[in-house]
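Removed from the display is one protein chain of the complex; every other protein chain stays in position.
Letters A and B name the chains as they come in the text, with residue numbers starting at 1 for each one.
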Amino acid sequence: MIGWMGKRKPLFLFGMLALLLAGCGKENLTAFEPKGYGAESSMNLIILSIIIMAFVLAIVLLVYVITLVRFRKKKGQENFIPKQVEGNKTLETVWTVIPIILVLILAVPTVVATFDLADKSEAQDGINVEVTGNQYWWHFNYQGDEVQTSQDLYIPTGERVYLNMKSSDVIHSFWVPSISGKMDVNPENVNTMYLEAHEEGVYWGKCAELCGPSHSLMDFKVIAVSPEEYDQWISDMQSVDPEANPEDAVAQDGKALFEEKSCVACHAIGSSPNATGPNLTNFGDRTKIAGYLEPTEENLVKWITDPESVKPGNKMTGNYPDVSEEEAEQIAAYLLQLSPSDITTESAGN
Amino acid sequence: MSIAAAQNKGFLAAVWDYLTTVDHKKIAKLYLFAGGFFFLLGGLEALFIRIQLISPENDFLTAGLYNEMITMHGTTMIFLAAMPLLLGLMNAIMPLQIGARDVAFPFLNSLGFWLFLFGGVLLNCSWFLGGAPDAGWTSYAPLSIQSPGHGVDFYIMGLQISGAGTLIGGINFLVTIVTMRAPGMTYMRMPLFSWTTFVTSVLILFAFPALTVGLFLLMFDRMFGAAFFDVTLGGNAVIWQHLFWIFGHPEVYILILPAFGIFSDIISTFSKKRLFGYTAMVFATILIAFLGFMVWAHHMFTVGLGPVANAIFAIATMAIAVPTGIKIFNWLGTMWGGSITINSAMLWTLAFIPSFTIGGMTGVMLASAVADYQYHDTYFVVAHFHYVIVGGVVFGILAGLHYWWPKIFGKILNETLGKLSFWLFFIGFHLTFFIQHFLGLMGMPRRYWVFLKDQGLDTGNLVSTIGAFLMGVGGLIFVINIIYTSVKGEKAPADPWDGRSLEWAIPSPPPFYNFKQTPLIRGLDPLWIEKTEGKGKITPAEPLGDIHMPDASILPFIMSFGFFIAGFGFIYQVDHKGWLAAIFVGMGTALICMLIRSLKDYHGFHIHKEELEREAD
């Protein structure tokens, strides 16, 4: 029965499948278009398992349809009594052995990949970032560089960046689908994983373990830039003067208010590894406000004046004196001009 | 009490009868109604979830309420709907299938039900008392420790009480099957549904205590200041995950194995064929149960247990595919060469095969640890477990209800309505969940109160919500079918489906003593054997004689109520020590009931031979 497309039909179908999957979701978020080492490992296994499983499903469906068509009770057969078969040794052996083989085909690469992704033998010499999960934001401390950021994680392409992750409160899970699979961020131990991005880009990250009301808003970004740009960024961040006065008068008032309204009690500008709130050193370069809002002054004012409406259950609400709309605008002006480096999302090709 | 007294009663007497009953068939009805009620409740919660996710950044529910909704949907469906409905079917049918007059511990059977019901009611009281639990049905510490209010406390006490009930039910079924099979009913002649009841009960027995301990630890931390999960005092939150999944994974098989049994019986009956590879089916069931205890950590691939643990659990998990595959092919083998009748019960069964196969396939995909780093805690997982739990368990329950409804209630469910509800539910189901596989890999984690605009997730979620509503309508039509049938339904004969197993040899509904004379079993499918080779009816194993029946008792109800009161005491003593009184009163009530039960002799009563003779055959 060689008809349309002939024997190549199955191949063609899998090609279609791959195309279909590739069209799924938004670039730099979807796991269907891997842009990093971990995501590729996962995707290879996903495709392998889909192929095996589709094969099994096809056989089941084929037998199923034939059975239903052939053996459905027909008119005039009301009194027909089928032969009472006990079983069939050969058949039963076949459908025990074949699945065992199929499972083995999947098991071997799974084990290999599991050990491969857990390999941390070169972590000593690589870039190490301490990641702290908090309700509902991420803290990144570049170990050995005295640089801290929050929400936007800058990494160089083509290099393994080791993340040593721990939570300050409940369990979170660090997931950047297009670069790597996820790993939990536990309060009692440090979990290490690595990111290796192949291309420059701004990749969307999400928290994948229920952590409270704003779990779904605990988004972050991984910004992959070239190694040279990365080094530049690190040195820019290191040379920030936290006390620098902004040029703009409104922003100057904002800086004063930032201290007056006790923002500074939690939020550090410049290196301060133990600050309890998000580090704001490069706030003006942030891709989002509160993890998911566009970085506009309007959104920032909203976030400062009424954080509960932006992120339910956040830890900022109620921890600072009342801020009027006007004061919030001044603080916003100050924060949005904090842009210590020329390396931003635009350097990542966005 | 006599047979005559068991009939002709007023409404209040009927209520009293059900409160005190120890008859497995009446307890079955109680399980079915309570489970059905909670199923509708859980379904409503599901619809609220889907309405919230109909469009990006929707604000139909607040973030807190959404988390309560998902927690209660999962908890309700697993503990208060699926399990009780299955326990109901087991109670109704298993003793009939093995030719027993009752279960081994009728009193405990009733206690098991009332504990479940009061536990479920306690849990749902949280809605009206400051908010439901909101840490997910898995209730991971430390989120569940930090959760404000009393929601999680209700989760702990409600599940602890209803879990005790389930454990009691499991032991009861085990002993019943071991000691009370009719003469000739050897293990290898038991219908598959009785077999799966047996294996499921073993799973309940060994799985639930782990949950019990887990819940105690949570309770001690939240209510009595212990430090199991408090990192600052050396606690370790991963312990909860281990305990929860040591229970939780076998729980999946506790749900699916009885459904496998139901399908086996139905396929065999409606193909008019003996179950293909019966022995392999039995051993596959046992093997699945055994492996079910070896794979709990595949729920924890991303916890950071290390590559060795991940690899071992990945392979163990994949191994389960083999016995499951054997089952699927044996079902196909049973139908092959048969004479297949397609009615509502069979439609649900036929729908199960491809749906569950897909669920099983995604299960193997999830077992591949590295691939799971992407799937884990996303909508892919949501899709997977709904394919196995809805496509397997719920389809199984609905198939079983259509199949055994005549036996349990004496009326045949309406076919037209049955088929209508099937098609709506079936199409809705695939519409809802198939697309969720893709949503997960496109970057949508589970338990997300909102998904953001412009992330390519809008269409999938909309489709999913539409499907959920179709399922809702399908479910509603099933309820209408039940009402219609109980008012106008056709009265069922003893054996409406040309059945094969023992339950079809006695009237529909069965008399309260089940078998006038204990049957003699000559092989697998005993009724079929007598129909084709014998004289068309079961040979009795004993002459007509007095039948010994257990005494009814109100104690299980009162005892469970005592635990219910004590549950409130435990929850609220944190706020005010005065509530300790409720603990003493509640526990005291329960203890006094136990004492009465111990001190008073329960000898049961006899139905006399003469009364039995007066009953028409």
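Operating definition for what follows: a contact is a pair of C-beta atoms (placed from the backbone, for glycine too) under 8 Å apart; a residue touches a chain by one contact, two chains touch by 3 or more.
In this text, contacts and distances are computed from a predicted model.
You can't see one chain of this complex, but its UniProt record names it "Cytochrome (Ubi)quinol oxidase subunit III", from the set "GMC family oxidoreductase", "protein-glutamate methylesterase", "Cytochrome (Ubi)quinol oxidase subunit III" or "Spermidine/putrescine import ATP-binding protein PotA". Contacts of the undisplayed chain with visible chains (whole complex): B. In the complete complex, the residue from B:Asn236, B:Ser268 or B:Asn481 that touches the missing chain is B:Asn236.
Although one chain is not drawn, the whole complex shows that of B:Leu129, B:Val175, B:Ala309 or B:Ile427 it is B:Val175 that touches it.
In the complete complex, the residue from B:Thr20, B:Gln146 or B:Thr212 that touches the missing chain is B:Thr212. Although one chain is not drawn, its touching partners on chain B can still be listed: residues 104-105, 167, 171-172, 174-175, 178-180, 205-210, 212-214, 216-217, 220-221, 224-228, 230, 232-236, 239, 242-243, 246, 548, 595, 598-599, 601, 603-604, 606.
The rule is simple: only the chains that are shown with their structure count from here on.
Note on chain placement: the centre of chain A and the centre of chain B lie 36 Å apart, centres being C-alpha means. Within the complex formed with chain B, the chain A residues making contact are 24-26, 29-32, 38-39, 41-43, 45-46, 49-50, 52-53, 56-57, 60-61, 63-64, 67-68, 71-73, 77, 80-88, 91-92, 95-96, 99-100, 103, 106-107, 110-111, 113-115, 117-118, 169-171, 173, 175, 177, 180-184, 186-189, 191, 204, 206-217, 219, 292, 312-313. Interface residues of chain B facing chain A in the complex, by the touch rule stated above, are 62-64, 67, 134-136, 140, 142-143, 146, 231, 235-238, 271-274, 276-280, 302-304, 306-307, 310-311, 314-315, 318-319, 321-322, 325-326, 328-330, 332-333, 335-342, 350, 353-354, 357-358, 361-362, 364-365, 367-374, 376-378, 438, 441-443, 445-452, 454-457, 532.
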